[in-house]
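The complex appears here minus one protein chain, its other protein chains still in place.
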Amino acid sequence: MIPRYSRPEMTEIWEPATKFRIWFEIEAHACDAMAELGVIPKENAAAVWKAQDVSFDVDRIDAIEAVTKHDVIAFLTHLAEIVGANEARFVHQGMTSSDVLDTTLNIQLCRAADILLADMDRLLAALKARALEHKDTVRIGRSHGIHAEPTTMGLTFARFYAEMDRNRNRLEKARWEVATGAISGAVGTFANIDPAVEEHVCAQLGLRPEPISTQVIPRDRHAMFFATLGVVASSIENIATEIRHMQRTEVLEAEEFFSAGQKGSSAMPHKRNPVLTENLTGLARLVRSAVVPALENVALWHERDISHSSVERGIGPDATIHLDFALTRLAGVVEKLVIYPETMLANMNKFRGLVMSQRVLLALTQAGVSREDSYRLVQRNAMKVWEEGKDFRTELLADAEVRAALSEDEINEKFDLGYHTKHVDTIFARVFGQPA
Amino acid sequence: MIPRYSRPEMTEIWEPATKFRIWFEIEAHACDAMAELGVIPKENAAAVWKAQDVSFDVDRIDAIEAVTKHDVIAFLTHLAEIVGANEARFVHQGMTSSDVLDTTLNIQLCRAADILLADMDRLLAALKARALEHKDTVRIGRSHGIHAEPTTMGLTFARFYAEMDRNRNRLEKARWEVATGAISGAVGTFANIDPAVEEHVCAQLGLRPEPISTQVIPRDRHAMFFATLGVVASSIENIATEIRHMQRTEVLEAEEFFSAGQKGSSAMPHKRNPVLTENLTGLARLVRSAVVPALENVALWHERDISHSSVERGIGPDATIHLDFALTRLAGVVEKLVIYPETMLANMNKFRGLVMSQRVLLALTQAGVSREDSYRLVQRNAMKVWEEGKDFRTELLADAEVRAALSEDEINEKFDLGYHTKHVDTIFARVFGQPA
Amino acid sequence: MIPRYSRPEMTEIWEPATKFRIWFEIEAHACDAMAELGVIPKENAAAVWKAQDVSFDVDRIDAIEAVTKHDVIAFLTHLAEIVGANEARFVHQGMTSSDVLDTTLNIQLCRAADILLADMDRLLAALKARALEHKDTVRIGRSHGIHAEPTTMGLTFARFYAEMDRNRNRLEKARWEVATGAISGAVGTFANIDPAVEEHVCAQLGLRPEPISTQVIPRDRHAMFFATLGVVASSIENIATEIRHMQRTEVLEAEEFFSAGQKGSSAMPHKRNPVLTENLTGLARLVRSAVVPALENVALWHERDISHSSVERGIGPDATIHLDFALTRLAGVVEKLVIYPETMLANMNKFRGLVMSQRVLLALTQAGVSREDSYRLVQRNAMKVWEEGKDFRTELLADAEVRAALSEDEINEKFDLGYHTKHVDTIFARVFGQPA
Partner (left out) sequence: MIPRYSRPEMTEIWEPATKFRIWFEIEAHACDAMAELGVIPKENAAAVWKAQDVSFDVDRIDAIEAVTKHDVIAFLTHLAEIVGANEARFVHQGMTSSDVLDTTLNIQLCRAADILLADMDRLLAALKARALEHKDTVRIGRSHGIHAEPTTMGLTFARFYAEMDRNRNRLEKARWEVATGAISGAVGTFANIDPAVEEHVCAQLGLRPEPISTQVIPRDRHAMFFATLGVVASSIENIATEIRHMQRTEVLEAEEFFSAGQKGSSAMPHKRNPVLTENLTGLARLVRSAVVPALENVALWHERDISHSSVERGIGPDATIHLDFALTRLAGVVEKLVIYPETMLANMNKFRGLVMSQRVLLALTQAGVSREDSYRLVQRNAMKVWEEGKDFRTELLADAEVRAALSEDEINEKFDLGYHTKHVDTIFARVFGQPA
């Protein structure tokens, strides 16, 4: 985890103190259930809750683990120091470390997902606000980086909204995938612990019981979770790339907000670089790098091995922390993006009407010219604009073969911008619901 | 695509003939919609359907493309050769190549998903049948490759069933992701084509209209699709790994079916190798290799670039064809897997009762021995079994400190196998629903 | 493998006929060595060479394999059909399938590498030619997509040359990695075959004997090979990205060659899209997708398993064929790239002198102004250019605080372009060696 790209809210989920707190809750709820079943005395279950308001001593637990080389045993030893050895003697009975570790991991991932969902809400709100603000701000659409036909800045934000909204749905599904817990004992047979314990613990902690576990919760769930984060990260890269393009000197249709004290370059003081979106491009790569190891984690040996564990110690915090930071950063960029509608217009007019070529092509076809001939006629005039700097409309009006098919009025009508924006409301209604 | 790992049913989806057939249907339905709107004459729309029963000449289209360097124009030229240049002159009006290409890709992916879902149904049926067959076949559970506690072979199949069933749900969602079509024209503004055309074409072809497209259908959809295939592949690896372990000489609890004429090794005639599951392990890697490029495809420049296209020409067929083959192969392996219950019993007894150590540990704790002492007592006797080949039960019975806590009957009761299988029905009910 | 992105020269390496030809050569050379050692009769070794000029019947071999489910045995059966069962009876003696398969794979990879090296030579020649041609063509350098300071088009080509030259060296090393053969028999102990056979076969086929093999040649070699291809692919993406940027409408400093009959867009006839470099961007992703599975192939079980095989059937041909195509396509793009020096100049002057800001900053510092003050002075004037469209030199000349430190002549001198190109020859000498 890179501290520079982290926010405390998310980082806290992955701190040892949080982990031990969750471990405690699992053990304490399990004791309650066992007491309810009559497997252990109720007073022992009640005694465990004495540790409820205690801050566990992370250093002490580490010290014990240095000897036992086993983290859960170290924690249980420390818990017994707090609760009392005799009172604590039924804690963890019939359970295995994985019951605690895997249920904890899933709780952490669910909490992380909740933050990410909230991040997305902020981002979605920003995208929607900018989309509505620039619904009719005309801008040239580009395919292959080449001017194509007019579109609007609002449509650009609207499509990012739609994409991120899909990601929100995906993330909800991904959260659902990992919202399970398992207290099924060694190799998952419940031989030493009643399934009712699992049910109680899961109910208390907002999880579903894992239908069938094998000491570990199956890792296809986590693979799906991290794969989904990888898709979200790729969408961030998509939006960031658009903004980087908009800010490049020759385009300059928008700029990341540039605060007063900020320095763009140690050598070139005038430069305002899209460093936030470049950074997001890199962060997307980092988050995506969690996907393949998560997929490799699915195939464990027999009822479990521990190869997945070190991977998850890395990608669990890293992918969620960096994605949280990236979503938040992107929301800020979108909220404060400085947009230049005049430059958009200027850019669109760079090639003197050429962007209207398809309309002319269609008009020729509809006027009875063959597809092949129409294409040839339009290309002939387009090339004069492209190569000789001529004006497209003027050339068309002067082309006898064109004029044989289209009148002056008909040609002029093809250069009306409103033609291209007439369905913007339709699209907005599709994306944001019916307009008020 | 590796022919050796393909099945014709899936391969056919990706053949040029299928592609051109879908292109034709999109264009023809689009003409119908345009005629309905009065944009083009109804007789022209009707004329296009003359090509309905024609097999398109793939070589001819390739020859035209060699000149135009544009595949859709090549197809349209050929279509005009069939339908008549005049009749065909409104075909593709207001549309772009991407309208056709992207809608086609999604249709192909949906059809591929349908086959994969059927594959999964066969695999699920096989897993369920073997699970029920071996519900009570006792087998040692292993964590870290080391004997842990007893489980049953049925539980192994049941967990694979549950995992693959999750994958089936994921794949349905992934299919839903890509079940969209777009006929929105250049840069997606519908400037030259009415949204009603898109709606009609999608309705005819079983797709939802893409709410907002930009000439291309957004690639986060496809990223999610291929990421899901990667998860499915990883589960295949998981199952394959289990079978490879079962077949290894020292374990030999099961073997892939070995047909009469088959040769295991050119040098060692007795060998029966788990080559099918080893192959599946490799195929899983291949399918997974589609995930990262699919994620990299999400960020396109502005309203579209074509960098995604070559990637999809590769991973589209490859990932679906190899996954189809792998699911089918795995279903066959599971259906015909030769299972050796006697070896399972023999393996379990290899360490003379040691697998019951946890039960003894629990019993000591419940008899009032401290956790630490219980652990020490059990480990002391366990080590004699492990290192000196003693019998665990005999050692426990002879250990005075143990006997101070547990009677002979109590110790003997700990070695009852039924203790470990008592919740198998509960788990089966969770996985397969309530028993009949 | 995608036929559209393949060249016959490379494809041929991976065809069954080539494979069987190499298998034959390995077996025949091995027989020679065994005969030389007196292990088999010389006449039997000689007899095998009867098949030297025979085209093996791929369909026949496939038919036999359909029964034996073992490809090498199928081939040997077919070979015996040609050579005579009695004459052929010592063929493959003491060897395993892997001896043949692995040595063959490495021969194929070496041949593939040779083609790739030749491709690189063509690309390097093109890059060098264009570098020399445009050594002094001034162009704005851009960091973050933002104008920074002047550079030259030749330096752009020169850095791509240097990068691709490094890749050439890497690929030579990668070829060396896989230029080994193994004829070491089951589990690699040479129990049934003398090491002298391996030495002879390798010498005849241009390989080094694998120092220690385990039936298979260790896969770290192949991991390194494919990882290197991934680096080369990434450099192709790097060059392709630069060209895509150069061609975008607002920049337009260069264009991919556009042949007469070619159509850029079915809807917009004027468009000339950088489709070749976009395609290369996608191909880079495809080639890179071979890296992870190649890394996953390294860990095999014990002396070998066959999980790597299906992976290599995919990535072996695919990665080399697509990379060959990509290198060749890129060479063509570079050779024929249409470059617009006038646009480069126009772009550079877009912000009226602002690119010289660093020189002014330095001059102020050297004239005794503090770093902080210098930065402030430059930024103050730069912002007027950026935001108000002023001319940078004019503003500086009018800024009293600046003029207190720098004279008119000193300011004017800062706008000399030669200042920026004065070390181009030095850099060219570093990259291409001393100038003639």
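Think of it as A, B and C in the order they're written, each chain with its own count starting at 1.
Following the convention adopted for this analysis, contacts are C-beta pairs under 8 Å (C-beta built on N, C-alpha and C of every residue); 3 or more make two chains touch, one makes a residue touch a chain.
Keep in mind it's a predicted model, so treat the numbers as computed, not measured.
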Legend entry - Contacting the left-out chain in the complete assembly, out of A:301, A:351, A:386 or A:428: A:301
Legend entry - Listed residues A:44, A:156 or A:289, member touching the removed chain: A:289
Inset, instruction - Identify the residue among C:228, C:247, C:328 or C:381 that touches the chain left out of the display. - result: C:228
Inset, instruction - Could you tell me which of B:49, B:176, B:375 or B:415 touches the chain that is not displayed? - result: B:375
Inset, instruction - Can you work out which residue in A:68, A:169 or A:412 touches the chain that's missing from view? - result: A:68
Legend entry - Contact footprint on chain A, counting only the chain that is left out: 1-2, 4-5, 67-70, 72-73, 76, 92, 95-97, 185-186, 192, 244, 259, 261-263, 265-268, 273, 275, 278-279, 281-283, 285-286, 288-290, 292-293, 296-297, 301, 305-311, 313-315, 318, 322
Legend entry - Interface with the unshown chain - residue positions in chain C: 76, 80, 85-86, 88-90, 93-94, 141-145, 148-151, 155, 158-159, 162-163, 166-167, 170, 173, 177, 186-192, 195, 209, 211-215, 218, 220-221, 223-224, 227-228, 230-231, 233-235, 237-238, 240-242, 245, 281, 284, 288, 291-292, 295-296, 298-306, 358-359, 362, 365-366, 370-371, 419-424, 426-427, 430-431
Legend entry - Residues in chain B touching the chain absent from view: 140, 142-149, 244-245, 247-251, 263, 265, 267-275, 278, 292, 296, 347, 350-351, 354-355, 357-358, 361, 375, 378-379, 382-383, 385-386
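In this section, only the chains that are shown with their structure count from here on.
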Inset, instruction - Report, in degrees rounded to the nearest 5, the angle of the rotation taking chain A onto chain C when the C-alpha atoms are fitted. - result: 180
Inset, instruction - Could you please state the distance in Å, as a whole number, between where the Cα atoms of chain A are centred and where those of chain B are centred? - result: 24
Legend entry - Two or more partner chains touched - positions in chain B: 76, 186, 192, 281, 288, 292, 296, 301, 305-306
